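Every protein chain except one is present and positioned as in the full complex.
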Amino acid sequence: MSTRLKSGGRLIDRSASLEFTFNGKRLKGYAGDTLAAALLANDQMLVGRSFKYHRPRGIVASGAEEPNALVNLGSGARLEPNQRATTTEVFDGLQATSQNHWPSLEHDVGVLNNYAARFLPAGFYYKTFIHPRAAWKHVFEPIIRQSAGLGRAPKDRDADRYEQAYGFADLLVAGGGIAGLQAALVAARAGARVWIVEQTAVWGGRAPVDGDVIDGMPAATWVDAAVTELASLPNVTLRVRTMAAGVYDHGYVLLDEKVADHTPGDGRPKHRLWRMRVGRIINATGAIERPLSFAGNDIPGVMLASAVRDYVVNWAVSPGDRTVVVTNNDDGYRTAITLKEAGMDVPCVIDARVRADGALPARARGLGIRVETGRGIAKVKGGKRVEGIEMCLQAGEGAASSFIACDAVAMSGGWSPVVHLWSHCGGKLTWDDAHAFFRPDATRPPITHDGSAMVYAAGAANGALHEALADATHRAKIALQSLGMTAETATAPAHDLPEESPMEAVWIMPQGAPIALKAKMWLDYQNDVKVSDVQLAAREGYESVEHTKRYTTLGMATDQGKLSNINGLAVLAGSLNTEIPLVGTTTFRPPYTPVTLGALAGEARGEIFQPLRKTPMHDWHEKNGAYFEPVGYWRRPYCFPRAGETHEQAVHREVLNTRSNVGLLDASTLGKIIVKGPDAGRFLDMLYTGVMSTLPIGKCRYGLMCNEQGFLSDDGVVARIDEDTWLCHTTSGGADRIHGWMEDWLQCEWWDWQVFTANVTEQYAQVAVVGPKARKVLEKLGGMDVSKEAVPFMGWADGTLGGFPVRVYRISFSGELSYEIAVPASHGAAFWAACVAAGAEFGAMPYGTEGLHVMRAEKGFIMIGDETDGTVIPQDLGLDWAISKKKADFLGKRGQERSFLASADRWKLVGFETLDGSVIADGAYIIDAGVNANNQRKVQGRVTSTYHSPTLGRGIAMGLLRHGPVRMGEVVEFTKLDGSTVKAKVVNAVFYDKDGEKQNV
Amino acid sequence: MLILECPYCGVKAEETELSPGGEAHLKRFGPGSSDADFEAYMFARKNPKGVHFERWRHAYGCGKWFLAARCTATLEVFGTYPAQTSEPPAEIIANIMAKRPAWKGFK
Amino acid sequence: MSDPVSPLSGARYDGFATVREIGPLGMITLRAKTGTPGLEASVMAATGCEMPAVRHVVVNGANAAGWMSPDETLLVLPYADVAGALSKIADAMKGQHHLAVDVSDARAVFRVEGAKADQVIRKLSPVDVDLLQPGELRRSRAAQVAAAFWADEGGFTVVCFRSVAAYMFGLLSTSARPGAEL
Partner (left out) sequence: MKRYSVFAIAREALNFHQGWERAWKSPAPKASYDAIIVGAGGHGLATAHYLGKNHGIRNVAIIEKGWLGGGNTGRNTTIIRSNYLQDSSAAIYEKARSLYETLSQDLNYNVMFSPRGVMMLAQTHHEVRGYLRTAHANSLQGVQTEFISPQRVKELCPIMNIDGPRYPVLGALWQPRGGTGRHDAVAWGYARACSDMGMDIIQQCEVTGVRSENGKVTGVETTKGFIGTKKLGIVVAGHSGQVADMAGFRLPVESMALQALVSEPIKPCMDVVVMANTVHGYMSQSDKGEMVIGGGTDGFNNYTQRGSFQHVEETLRALIETFPMLSRLKMLRQWGGIVDMTGDRSPIISKTPLGNCFINCGWGTGGFKAIPGSGWAMADLMAKGEPGPLAAEFDMWRFREGRFIDESVAAGVAH
């Protein structure tokens, strides 16, 4: 039975008792408990079910490496699936439920899989469910899916918030054990800007638990002193509950700070994601103990020896009354000693080694603990918890020699340095035979931007299990040196540890275990990967460690194989008859432990999910019921529906009103770029397909821009402001892109040309006053002459209107009499309001982008993004008139000379009118006779813009048709999505005011 | 997550302040050039696994384009320099030669 | 004519730092290569400031001159003074290749103030605030948009584009929420 001990527990505060629930059961814990400790204190041994076989699962570990104890934490908007009990701090009111079982944790029907385990070896699904074909999708896959997954899927929107922050340091120390603290001290004393982070809530790592003595003091005292000193230094930042999640190139490190996990709902961000940029990283993340592979090693009550020790020392929890310790090294004896000294029963230490004569075994024997050497566990007895073990000879095949009753097993298979951060950016490992582990190979570190080493491993993470402090001191010194700092005089504190005799690698227990036992030896607890599975993979040719991983799913669970990987590799090496280093490891990838997606997205949610660009008139639009559409990050009114109107009706009203009275359009989003300089004209002649250098001052000219391939990329009206200044209008989406494009050519190709550009898009609010009564509105506003003579079509003038300083352009995208008026943005809202007021008596109404589109389509004007899609050249659109024949060069000219673009067979722009007056479907194609070599119906064109024209009362469309302009009057067929077609006549694309009389009045 | 020093403003800019612009030192081929030259200019990019010269814009900073010499296999940066040049500066070439003796040189 | 209005009409948020929208301010983008005759005189004439050093801003009361790029200087001055300043610049730079434009209305300006104002910046910009020199003007991004800022007594001045003023205000105030101190 696991219980809370009467005394002890260095991390708990017995005066602060807390209540929490597990599967609805009310339980008690203390402040300082992890959920796992508190569950064990309440004798909750069974905490979950495994992934595949639904085997009962208990707590194995005490930290981030825990594979089993995953719970659904919280509920509703605070539900967090797969939360690790060993790293969850208990708080008052915590709710946890166990996962992956039905109907209950105790009685789970999924356990049937367990009985069928033999039929479900690694990769079984690749070999089955092949026939009948339809059964996979309809029968087998649904069953597999239903039984897969662990935690519950959240349904609600997250109640918590997250944030990010940037941090900078010379040196980041990941890991707050004694090695990390020592490294930080060395660096901090040398004046470096240091960050040290620890994933748990406490400093010190293993040493205080293991009773290390440092500089003559108990490790805990030394740790306190170190932390106090570090905290006092201005160049040091210390953070607990902060995990170094991933190391990325050039010294970029992600830290996941659990700000309010243990105080949910207190208004603070749940997590803060630090994006660090550091010179060097000290990887002082310690080591993780390895399980041993013996039959039944997954039964609740079988735990890591170090974890058992942690529970006793840190939280005064004993996982069992009678604990058998099984080990292949001296360190495991610490657990036996700790248990015994805490008053618990240790019936036996089973040591796989033939001899155990180090200081620790001696101490254990001295406490009266029975030590059996050369032995192993043949199998563990029990179902939902351990009932006893059968001990056997390690060298044999598992013939049981004796039964030992116990309720817990503490296993120690040696240690594995935590090399994740070293490895994320490609640091290489070397195999250490003496300790049977991979450790960082200092000669092949990950490198940073200048080619120097980016990460230094220190302490247990560097394989220095017994001389962590000396190693940390040394590594910190060389890391500092590489940063051009020095800490020559730094020395390591004295670190007293009992001598330990060598461990002996044990990958299978007993050595000659037959297959029936191997099929019960778990490697990966969560994913149910057993020794026999790895051996099967090897036998079937999945020999690469990466194949084995993917075939068996070893190490792919939420713990990412922190416990299982090395044992798995060793078993694989054994099966292949090769050496472990030749098998190698799988790739270490971020994050070290899973990070909440919300934290990765940071503050970006709701209102500030993305920037939303607003024109000065945006609020007016909002207040006046605009239905918006996104245009890049802008939001533009699509239309202004009135009560009872559909969007379509609103658009039609807006169009008719503009054509008969006057409409107002917020055109502020149009790009506006000033181009100035002695070479500006020449530059614009390169940029546009037409000639801009000859544009007279005071005039406007429509221009097209192509990319170097020749495809049309943007269009707009250019105004000549003075001798060496032009103002280029771009599409709303194009402003930044085109400005960047200009700068690109000016900086990287024609850097000797004298041209400056400035993107003044946001300096001006722009209002289009459009329609036969437009001039009246402006006259009403008053202040300047807006007559045909003073401001002719395609001219512009500066002046004032209604007291506002304005620049008025006579340009028209609707075919109506139209003025586009620019005012400084700070006056935009007021000017708009003035226009609305002045327009009232003339029936002025605002119109949106859709009305704009309809009107320009009625006029046969092209729209970038509708008529163009990145594959269309101006010639396709009948815009040859806007392409200079005389210019030797412009961007895109050479591209357009390529055979496919110059071909006579290209699809070209024409108008279409359906014979029945209906509207051609958006996206419709024009079919052609027959099928192509791939048996696809041939096509000869497609629609590019199609609308109901409220002006004409029928459908109108533009589109591209092979040889289009010479086919006027022909009838072609457009597709409909119901499979039928609609006939349409090829017509001129200008449907309204063909001679352009209305705009030029 | 790269950092590249902007040669204009001296900021060690991180990748998110920059925008990448592909191969550096391209020679533009305009009207009158051969099909092969134009194709090479537009598409046939050097794509080395190793030393590469490329364009970056300090988009969120000074807005200037600059060039960088970087190893695409290790992401090591050998240097950055202004865009207004048609060849890498000698000291960057020397730096690369020192660090990558097998490098065949800029061509 | 109406008075010019800043994009958020002076919005304010009080968290662990105070966020205030200020303005409208007059701003001129002056483009000319360093060393262009008349450039320093223009800057002086428009703002009373010396020519800023690379990546620096020279502040003179309500006026300032900031280095934006090797050929761009940002001039800050009272909104009403812009037209006058532009003509002074035109005079001083006559015959020299340059571009001076009014961008007063294209920007939004915020003050982030208080002892922990720096923390707000640290949450949003990939900038090593500790290494920011006195008078340094840093152009960078704040979350997803371009921003420029500099530190002066009691806080930071943050400049961004006008259209994203509300987004910037949202970012700054979210970052300054009580309880979220770094």
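First chain written, first letter: the chains are A, B and C, and each begins at residue 1.
Here is the rule we go by: contacts are C-beta pairs under 8 Å (C-beta built on N, C-alpha and C of every residue); 3 or more make two chains touch, one makes a residue touch a chain.
These figures come from a predicted structure and were not determined experimentally.
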Exercise. In the intact complex, which of the depicted chains does the undisplayed chain touch?
Worked result: A, B
Exercise. Out of A:C425, A:I580, A:V786 or A:L891, which touches the unshown chain?
Worked result: A:C425
Problem set entry | Selected from A:G93, A:G343 or A:P630 as touching the chain missing from the view | A:P630
Exercise. Of A:A16, A:L112 or A:I130, which residue touches the hidden chain?
Worked result: A:I130
Problem set entry | Where the unshown chain meets chain A, residue by residue | 51, 78-82, 118-119, 121, 124-131, 133, 136-137, 141, 144-146, 148-158, 160, 246, 248-249, 252, 254, 275, 424-426, 515-516, 519, 532, 536, 539-544, 546-547, 550-551, 553, 558, 560, 587, 589-591, 594-598, 600-602, 604-605, 609-610, 612, 629-630, 638, 709-710, 865-866, 869-871, 895, 898-901, 921-925, 927, 932-937, 939, 942, 975, 977, 979
Seminar exercise, completed: Listed in rising order, the chain B residues that touch the chain left out are 1-2, 15-16, 19-20, 22, 35-36, 38-40, 42-49, 52, 54, 70, 72-75
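We take it that only the chains that are shown with their structure count from here on.
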Exercise. When the contacting C-beta pairs are counted for A-C and for B-C, which pair yields the higher total?
Worked result: A-C
Seminar exercise, completed: Expressed in whole Å, how far the mean CA point of chain B lies from that of chain C is 32
Problem set entry | Per-residue multi-chain contacts in chain B, two or more chains | 14, 63-64
Seminar exercise, completed: For chain C, residue numbers touching 2 or more other chains are 126
Seminar exercise, completed: Within the complex, chain A is touched by chain C residues 1-2, 4-7, 24, 29, 31-32, 71, 79, 97-99, 101-107, 119, 122-123, 125-128, 130-131, 143-145, 161-167, 170-171, 174-175, 177-180, 182
Problem set entry | Sites on chain C touched by chain B in the complex | 54-55, 67-70, 72, 126, 138-141, 146
Exercise. Considering the complex alone, what residue numbers of chain B touch chain A?
Worked result: 1-3, 14, 21, 28-33, 35, 38, 42, 55, 57, 59, 63-65, 74-77, 83-84, 99
